[in-house]
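Only one protein chain is missing from this complex, and each of the others stays in its spot.
Chains: A, B and C, in written order; residue numbering restarts at 1 for each.
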Amino acid sequence: MSEATRPDDGLDIDLDGDTLREECGVFGIFGHPEAAAITALGLHALQHRGQEAAGIVAFDGKRYHSERRLGLVGDTFSKRDVIERLPGSAAIGHVRYSTTGETILRNVQPLFAEIQAGGFAVAHNGNLTNGLTLRRELIRKGAICQSTSDTEVILHLVARSQRERFIDRFIDALFQLEGAYAFVGLTNKKLVGARDPLGIRPLVLGELDGHYILASETCALDIIGARFIRDVENGEIVVITESGVESIKPFPRMPARPCIFEYIYFARPDSVVHGRNVYQVRKRFGAELAAESLVEADVVVPVPDSGVPAAIGFAQAAGLPYELGIIRNHYVGRTFILPTQAMREVGVRMKLSVNRAVIEGKRIVLVDDSIVRGTTSVKIVRMMREAGAREVHFRISSPPITHPDYYGIDTPDRTNLLAAQKSLAEMRDYVGADSLAFLSVEGIYRACGYERRDPVRPQFTDHCFTGDYPTFLTDVIGESAKQQLSLLAEAS
Amino acid sequence: MSEATRPDDGLDIDLDGDTLREECGVFGIFGHPEAAAITALGLHALQHRGQEAAGIVAFDGKRYHSERRLGLVGDTFSKRDVIERLPGSAAIGHVRYSTTGETILRNVQPLFAEIQAGGFAVAHNGNLTNGLTLRRELIRKGAICQSTSDTEVILHLVARSQRERFIDRFIDALFQLEGAYAFVGLTNKKLVGARDPLGIRPLVLGELDGHYILASETCALDIIGARFIRDVENGEIVVITESGVESIKPFPRMPARPCIFEYIYFARPDSVVHGRNVYQVRKRFGAELAAESLVEADVVVPVPDSGVPAAIGFAQAAGLPYELGIIRNHYVGRTFILPTQAMREVGVRMKLSVNRAVIEGKRIVLVDDSIVRGTTSVKIVRMMREAGAREVHFRISSPPITHPDYYGIDTPDRTNLLAAQKSLAEMRDYVGADSLAFLSVEGIYRACGYERRDPVRPQFTDHCFTGDYPTFLTDVIGESAKQQLSLLAEAS
Amino acid sequence: MSEATRPDDGLDIDLDGDTLREECGVFGIFGHPEAAAITALGLHALQHRGQEAAGIVAFDGKRYHSERRLGLVGDTFSKRDVIERLPGSAAIGHVRYSTTGETILRNVQPLFAEIQAGGFAVAHNGNLTNGLTLRRELIRKGAICQSTSDTEVILHLVARSQRERFIDRFIDALFQLEGAYAFVGLTNKKLVGARDPLGIRPLVLGELDGHYILASETCALDIIGARFIRDVENGEIVVITESGVESIKPFPRMPARPCIFEYIYFARPDSVVHGRNVYQVRKRFGAELAAESLVEADVVVPVPDSGVPAAIGFAQAAGLPYELGIIRNHYVGRTFILPTQAMREVGVRMKLSVNRAVIEGKRIVLVDDSIVRGTTSVKIVRMMREAGAREVHFRISSPPITHPDYYGIDTPDRTNLLAAQKSLAEMRDYVGADSLAFLSVEGIYRACGYERRDPVRPQFTDHCFTGDYPTFLTDVIGESAKQQLSLLAEAS
Partner (left out) sequence: MSEATRPDDGLDIDLDGDTLREECGVFGIFGHPEAAAITALGLHALQHRGQEAAGIVAFDGKRYHSERRLGLVGDTFSKRDVIERLPGSAAIGHVRYSTTGETILRNVQPLFAEIQAGGFAVAHNGNLTNGLTLRRELIRKGAICQSTSDTEVILHLVARSQRERFIDRFIDALFQLEGAYAFVGLTNKKLVGARDPLGIRPLVLGELDGHYILASETCALDIIGARFIRDVENGEIVVITESGVESIKPFPRMPARPCIFEYIYFARPDSVVHGRNVYQVRKRFGAELAAESLVEADVVVPVPDSGVPAAIGFAQAAGLPYELGIIRNHYVGRTFILPTQAMREVGVRMKLSVNRAVIEGKRIVLVDDSIVRGTTSVKIVRMMREAGAREVHFRISSPPITHPDYYGIDTPDRTNLLAAQKSLAEMRDYVGADSLAFLSVEGIYRACGYERRDPVRPQFTDHCFTGDYPTFLTDVIGESAKQQLSLLAEAS
């Protein structure tokens, strides 16, 4: 998938939503005098995980303070007055992506509720596959849902638990959830983190000057100079109080099965995910790809920025020169709506431009990280041709995406997934390349250091390539997941 | 009270909060193709009842659409795109006042909940005297409160009722409420209105081209050319559906006891409240006042705009000339913060200026509608002196305010009510007038056409003058009403 | 003219521009440590003279600082940071009205130029009747005009003068101007004020703590507690420096001829213009009107707010009760655009509502200050009828407007002036009144204390009623005054 289709480019109409989108990044810190400011920095480092909205909740020992806004972290949380409205030594934060029209302020996280035991704020990365079912049941029992977010379900479940202690209520609630989640939660006394039993979504534990931190990726620790301690484990709850960190593992033990897309697309190249540096993994994807589908060519050209590490890996493995044949314009605003028909045709050139001198007369290997709908790929290949490329060999550093995700990645349905609709040869013809090759599923596992994919207990959540969903899909099977979450359509 | 202290003047700091403020105006219409646009006009006519925030919820047969904003009705609902985001033939709306810092977007009404039977939106004028108690009980049972508004309680009570039909759930909920309320509610099938058993807050029923309307005052009917049908009665629920209007009276019958402050201050002069034109009542207050405390003088001068009708009545009764001795500047914005010390001293002159030619060398009768803290009165009397008034006789067209309100009027506590702290002579000295007189309680009743106040069943809610509160005050007696409603302090 | 048509009501389309509009108010202060803050207050008191834009230029001894914005004074100059960006002990300011589309930021005053002798900022109330002609000549000579304002001409004339001293350059420039002007100007050393030879536009001199002030009206002195010294005379230049005030009278002496509309409509009721309190003059207009055209009736009702003083005067003279039969809604925002057809028909009711209890069954004398196009008058009379008025006798406290103004009042051309197109009987029928009467021209002069209008040297500029223009009209006669002032159409 080309990063040209990342949500920040605003060319959605033109580029036909040819994109994957993750819903969230989370961050939390406990005991630091500048908790909100630190959280703002952490969220800034996690901005690539969600650009539509950001929020922080801080607790000052007496009251919770909340600021939640549409837009980038820097749009809101770079301002002194906003940070000053978030006093306290504990804070959690959230960045999110959401499809247009549904990003309404009510849905921006962290969510908050006052429960019997005090306040409880929570931020969620992931998606519950029984969220709709739980919500319907709660409303039947008289609950009032203010958001259309599945995250609100956890609040209600905690509020309604008959247990006394907060942590028992929280475990009560987790037992009812199905799907993927990495939670950070804040109560009057605690910062808590939790990952689902398979550890589909990431969460790491860090430390800064003796204060514990939870974050989606290590890059959020690096920006503030914090030390990485360890990944929160699959099925683990970490409870951070003034006395330190406690680990609770309420679920039956099972091997972790993290989402492979963190390596392919979502995580930042400098993050370390489950012990692996993401940039190095992507380079190895490129190297494996070169090994699997080498071709005679003059240059290796990445689709910027998403294809860069794999292209470097490919070029090194293939012994071909790596060249910037496409230049990315980073100034495109999030809402650049092309105002006239003439301008609309300009399309992808607003974001990507050919560096003709590198392309003209050359046989090029064009490297991208994935293909979703393929509409952007068509345009990029055509740009190469128009710039005089002699041959265009398109190489994708992940396998064909044939199945939608239900764990927090916003994929189109199968009828819009190119690889679910066409054969490899048809795809090659559709994008207009001289040759097209994807990295194999086994190549992915090899690049991650496994001999092979374990077919019984696969090491990764990889259903987008294999159809092998790791959990029940209660909402999907029960009825259409597209059903509206609420009667209330509220603009932000 | 001087209207100089109305919330729209932004001089709160300078004028020391010397003001009464009502929390709301409500409006609803059913079956009209331009329901939201009509509601916007109705709210505009009710703007004097609340200037801090406004909201409209419309139902299009499938979904509810909500727009709620801080600011004046015209700031938001004058815009075509906002109205277009509120499609549907049924709508309810709300304007509110609230003390600074607590007007947060979460609290702006109408509130909405999805309940078992469908959607339910509600707007509330009034205040529940057991709202805090109910809220605490609901949270104990696992309810999640998103606002700090007591109105949210009604949503939860309706959602949790075990009854089947919406209207039975609604009655269930009303039975648990104590205090003052005029509700307009919207469901998938109905527009409902309800007044508390004493009818403390106003609500009228009207009709436009065959479509029924509910509104706080008749002026909201006049602006759209609608016909006034009747007041909703105390303790009555009106249910408007496609079949027409149904009246339900679930409470034991008792005489109405509407709030006297609607006549004194809140209602617009052209409204008809309980069969009386407000302007005429205020003129009669002035005439009674002249009869009770006439004085030799040259001119009658109103404190604009609040004192104008009573001053006209006083002048006519006393046979004295009515003159504009104080000019009001209507251009003061809601947030005019005087930027420097020098400017701050300018104070009341930003809003009111003396018309010296009318004042100089004269014995003046200065007429205002009420005194709350008295700080503005001091300044106005001083302005008269500085302009050369020979004598200043201050006449107030209502009795001394000695007790706080708990039914939707935001009064200071007793230590800040001038009349609760000082004798008449002390008050006269404090404001610096040559003489000071208030209208008597009996004068109020006479002006409203009663021979006298019925001490057993007073015809009005008049505790601010008499201490005779018409309902239990569960929250006040139980504990301090000042206790915070929520752990969450959220800025808008 | 009804104040319902004042520019702040935003109902221009509906009310067909049925209005007079003056272009400006000016203010200046010299030597005060809080010059900009004082100027902001003065402009706020002059807000009725122009609501579209406001500007202040301050000089700190080294540099000029300028803030000019569309909107009300309070929108911009109530903010601490704005005032802090205007340091210095000398400042001038300006409020303006302008027709929509032409209020562009480049035209907002004060204007500034760097000239040979230093900086020169100037604010202008009035209109030059040879402005276009001068501008055309300047461009022919290579001048670059940045605004479409005729005020810029004075900058160029001062800049191009061959004289050495600033004041000689300024006089040089004034000698070339024709029309109406009240200027306040600021240089590195001086605050200057100037009125045209006839004194058509007003300007007064005041003093606060020893610092001199210039302002369009005395109400701008009152708000800051400043002392009124005297009117600047017609044809006088006052030069304020650290040494005090100097008066220069470069023109041949002639009697003053101030614009009568200041008394009729523009000035604030509490201002003293040429020794007369405006409120008292308006009351006398009403009294003269009662004497000229009394009628049997039950009540006198003003069109608020413009008709209020004349109605009080009429009622007192006629011995009829004065009643608020029309209530004005002061909450209408400046840009309230009615969003749907249904709402557009609501028209004038957004601003004015009938107080039916006062009107029904009554013979009413309806008093307004002027009729321009008459479109609003039609609506108000119809409102009276619909509220049940038995008879409507419309009384206008000024003569029929038959000629357009060219001195700073924005009048429609003759084809749109009702009185230029119709006889009195036709006008009565058009507005739908039972009777219609205007105050006579002689009545105006009598009310102002003159025995009669001096036909040779009329005491007022009154061409709108008489066609007797006091100066040459070079631009009008040369060619259409409507010709565009600039090739550049720039939005703000």
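We take it that a residue touches a chain if its C-beta (ideal position, glycine included) is under 8 Å from a C-beta of that chain, and two chains touch if they have at least 3 such contacts.
These figures come from a predicted structure and were not determined experimentally.
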Given the contact rule set out at the top, which of the displayed chains would the hidden chain touch in the full complex?
A, C
Of the residues listed, A:83, A:143, A:239 or A:256, which one is in contact with the missing chain?
A:83
Contacting the left-out chain: of A:321, A:388, A:449 or A:467, that is A:321
What is the set of chain A residues that contact the non-displayed chain in the whole complex?
8, 10, 34, 37-38, 40-41, 44-45, 47-48, 51, 72-75, 77-80, 82-84, 219, 222-225, 268-270, 272, 277, 279-280, 305, 308-309, 312, 316, 321-324, 327, 329-333, 335-340, 342-343, 346, 349-350, 353-358
Hidden partner sits against chain C at residues 62-67, 85, 105, 112-116, 118-119, 139-140, 142-146, 152, 155-156, 159-161, 484, 486-491
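Just so it is clear, only the chains that are shown with their structure count from here on.
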Give me the C-alpha superposition rotation for chain A onto chain B, in degrees, nearest 5.
180
Just the number, please: Cα centre separation of chain B and chain C in whole Å.
37
Would you mind listing the residues of chain A that make contact with two or more other chains?
none
